[in-house]
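Sending over a structure as structure tokens; questions will come in a sec.
Yeah, one chain of the complex is gone here, protein chain that is, but the others are all in their spots.
Presenting chain A:
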Amino acid sequence: MVVRAEKIVPATEQYDEELDANIKKYLRGESANLEALQDKKLKGQLAVKEELYKRSAKTAANVEKWLLPSEGGFLEPDGIEKTWRIKQEAIGKEVDILSLKNQFDMVLPDLGPYKLDFTPSGRYMAIAGRKGHLGVLDVKNMNLIKEFQVRETVRDVVFLHNELYFAAAQKKYPYIYNIDGVELHCLKVKKSDFSADEHGAVSKLQFLRNHFLLASINKFGQLRYQDVTMGTMIANYRTGLGRTDVMQANPYNGIIALGHSNGSSTMWKPTSPNPIVKMLCHHGPLTALAFHPNGHLMATAGMERKIKLWDLRKFEVLQTMPGHAKSLEFSQRGLLAASTGSFVQVFKETAGSQNYSRYMSHSMAKGYQIQEVSFRPYEDVLGIGHSMGWSSILIPGSGEPNFDSWVANPFETSKQRREKEVRSLLEKLPPESIMLDPKKIGTVKPPKKKDKPTRKEREEEMEAAVEAAKGKKLKNKTKGRNKDGKRAKKKQEIVANAKKQFIGQNMKENEELSKKKRKRIGEGAELPKSLQRFAKKKAD
């Protein structure tokens, strides 16, 4: 008889998959194989460090599991119920009053389709009506802070580093306003200066928060980066791919992606005049583009009725969905909203698989042309800017349920805001830190390809050449020329020839080195004045 007893695991030791996954996430990668290390001291130090990392990751995972105040969740269908059939009204009946407040339509028919932008904390929203209506709202209190009319076309609006400043792309130039509606800057230059330094008629604006860069694409397809702290124009590049208003910054690494009418999208950084990546995404013109907050996923929509999801680590298509999209947007938790006409669709990653599938849908009143969809951070709210004003609908599970006050604080006081401004200015990143893989910063420089071979390499090469020369078999010559002496001589000659070029190189280098040295010495040791007349005069 076999007695089978289940192993009783104490509750604390039970294998917690979720926690483990979180720990892995916070460890940010594997540790190196320390066993293979030769240096014992280093090994010890790294082991200690690794232990600390592990502890930190574990604490973080535990905090995430136990201490965070609220939990995220999605709509969960019962049986054959479909989540996308659930209407906003039905959701409205179930949610609390505070959330209900976020379900509204703002009808402002006169001043054209509206663009929206939220601050990273989700507290403030900037609106820009095409016909010149600009405003800032406190969406938490439902409080209009300021609205004004600029009486010219406004194509885009974007908040700068905090809610106090925002930039609007107007008819001829972008402008920077403060929250009181005071025009602080018009981003143009005087006529006397070169016009290459001004943004021109900007069609889309993006602000890179960590770098304090305002990026714009104008109607001639010129991409510009301006540092808003000092006002210097960091970069000005011609895309050469025509006019576009599809531009999006990758929140992960600050790279700007543009969508073009030839179906390609290009990715730019301020330090290189050519796109770092250019990819053919669609056969038709690109209509919209969005980045997942983790930076690895990109969604593009083309005119040929396709929405594609790209893995940016491999630059491969993950998924292709049918449908138009005039605007795309990823939420903090990875929901993808797409809008076309007066219809909004939200896609969600199905658990387990990497595929996005329909999650919710919402249709506005007929005739409303949706201009932009924008998820409100830290809230389950999707803002929709359309031709008749703007609306806000509830998308359960879209926003991050817990905010991190190091990152963004919806309840920020003015003092905190001031301090954060100073801090963020101090921590401003230089524009060259924008690169495809920001994790590479601080690592060892990759070897240059076209670099001169080092001395050692050259020596090795020379040795190899000499060896080759020595190994070469001499032809048998006619009688009398085939003597040993002659053969030896010939061999020597060959070897000398093989050496010759390398020696020439070496000499050149040595000369240069010595020159440099002399120069350095000459610079370094200035003779006292009394002795200078004895110094050798340079041949001028």
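Observations on the structure shown:
Rule of thumb we're sticking to: a contact is a pair of C-beta atoms (placed from the backbone, for glycine too) under 8 Å apart; a residue touches a chain by one contact, two chains touch by 3 or more; residues count from 1.
Heads up, the rule we're going with is that contacts and distances are computed from a predicted model.
Selecting from "U3 small nucleolar RNA-associated protein 14", "DNA replication complex GINS protein PSF2", "Phosphatidylinositol N-acetylglucosaminyltransferase GPI3 subunit" or "Cell cycle checkpoint control protein", the unshown chain of this assembly corresponds to "U3 small nucleolar RNA-associated protein 14" (UniProt protein name). When the whole complex is considered, the residue among A:365, A:422, A:464 or A:535 that touches the unshown chain is A:365.
Touching the missing chain, out of A:152, A:432, A:493 or A:526, is residue A:432. Within the whole complex, the absent chain has one touching residue among A:17, A:96, A:316 or A:484, and that is A:316.
Contact with the chain that does not appear here is found for just one residue of A:59, A:357 or A:482, A:59. Even with one chain removed from view, chain A keeps its contact list with that chain: residues 27-34, 37-39, 41-42, 44-46, 48-49, 51-53, 55-56, 59-60, 63, 101, 104, 106-107, 109-110, 141-145, 262-264, 269, 271-272, 274-285, 303-304, 315-316, 341, 365, 367, 369, 387-388, 406, 432-433, 435, 439-446, 448-449.
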